[in-house]
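Here the complex is missing one protein chain, while the rest keep their positions.
Now for chain A:
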Amino acid sequence: MAEPKTKYDRQLRIWGEQGQTALEKASVCLLNCGPTGSETLKNLVLGGVGSITVIDGSKVESGDLGNNFMVDESSVGQSKAKCVCQFLQELNDAVKAKFIEEYPEALIQTNPSFFSQFTLVVATQLVEDSMVKLDRICRDANVLLIFARSYGLTGLVRISLKEHTVIESKPEHFLDDLRLNNPWPELRGFAETIDLDVSDPVAHKHTPYVVILVKMAQEWAKSHGGKLPTTREEKKEFKELIKARMTAIDEDNYREAIENSFKVFTPRGISPELQQIISDSRSEIDSSSSDFWVMVAALKEFLANEGGGEAPLEGSIPDMTSSTEHYVALQKIYQAKAEADFLVIDQRVRSLLKKIGRDPSSISKATVKSFCKNARKLKVCRYRPIEDEFSSPILPDLQKYLTDEDYSVAGGFYILLRAVDRFAANYNSFPGKFEGVMDEDISRLKTTAVGLLSDLGCNGVTLTEDLINEMCRFGAAELHAVAAFIGGIASQEVIKLITRQFVPLSGTFIFNGIDHKSQLLAL
């Protein structure tokens, strides 16, 4: 294996060394290695996942050659799991690849403890009954689970696990943490050393906007009983005041100050989303609490005490027009405050750990530091058990999905993907799988779908004839392009779960290959 750093360079720029290490430690199990499953694993093997185990009991048929790139002419008649595994190994010899020639349904039935050895299971092309059973097994064993299915021009991806917490959610657009609405003494002190009315024009146009805004906000507060601008008129007036301080029209720093003045107006304190996490019952910790919740408990204490309602400072500033000297000085002031906040939280984490009977050093300083830096961006994702969703979906939402113009095709496919499984359970094959019985299958599928909707309590909602016909026309086909799309999404979600970075999808992703108006259904 040559130069893994170079080989993985383009992805290391996304999830870093830490993410890569997590990926390389993970063991992933794949159930069924048709194109949906094979394509999922292909993307993970390329990225350097630790190990893969391919489970499939079928032999390669000539029909598989038309939709699966991991098998070829010489594979016909051989174990599909073996052939797929062989090809995948060829892609990256750093990955440990093995296969088991067995039907996943049988394994789920007879050997549930088998799954506990894996970090994550990707279950493809499973029918409802097996999905429910596997979900129970994986939840009990704390194994991450992703379902993926391709079916004609539709398909789905659904994550199932109890709880997934994310520190590094890495949102693309997130308000920077400048604290302009609530500056701490050192920042105010620094601003005081700078004269906005400095006569040297070069110095004037290189005063960073952070300083301009801190000073202007202070001036405003002085003449407004300690309050910052809140009404539209006040905000406008505040911007006019900034504009009036310009001494030349090309002063980018003043333009930036006006553009960023909303950062002065934003309310102090934490976001409703973070408030929700703080108020979560899991933040009442005991010896069984995860590191994440221990740190949340520390954060909660910090907010109530040293933080004065503010989360620990992130400590980095965006680039802005400034002299090098001022910019570097500002950077140091933000970093120092972030470091001070970290030390307080770190201390609190240690005492909390002691209190719940854990080794006070069991959470690394680096983890606490990352937690502090990302405190405003924490994410908690929870997923309903599949069984609950299947037996009692959130009815008003389901009704909405089935009738709303933007959602109705995806909603219809959601119901039909379940109806075909009922159909298969009753008639031993999927609708439209064989030629010559299309009309009969269409009417049977329709009856099945109506029955399902009524069982769910969704009376009075009908699916369009066109969509039912289309579902029969698909005849359970696994088209390569659809499988590559679904497999691509499944692998992306695997990476997000394993690296604990970014935010995994919530609800069920329903692919609409007709016009690409796919949707996420939260049921």
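Just a few scattered comments:
By our rule, a contact is a pair of C-beta atoms (placed from the backbone, for glycine too) under 8 Å apart; a residue touches a chain by one contact, two chains touch by 3 or more; residues count from 1.
Note that contacts and distances are computed from a predicted model.
Between the names "NEDD8-activating enzyme E1 catalytic subunit", "ubiquitinyl hydrolase 1", "Two-component system protein A" or "Nucleolar protein 6", the one given in UniProt for the chain missing from this structure view is "NEDD8-activating enzyme E1 catalytic subunit". When the omitted chain is restored, the residue from A:108, A:450 or A:482 that touches it is A:482. Take chain A: the residues that touch the chain left off the picture are 2-3, 6-14, 35, 39, 42-43, 46-48, 61-63, 65-69, 72-73, 90-91, 152-153, 169-172, 206, 319-320, 322-324, 327-328, 331, 428-429, 432-434, 438, 465-467, 469-470, 473-475, 477-485, 487-489, 491-493, 495, 502-506, 509, 513-518, 520.
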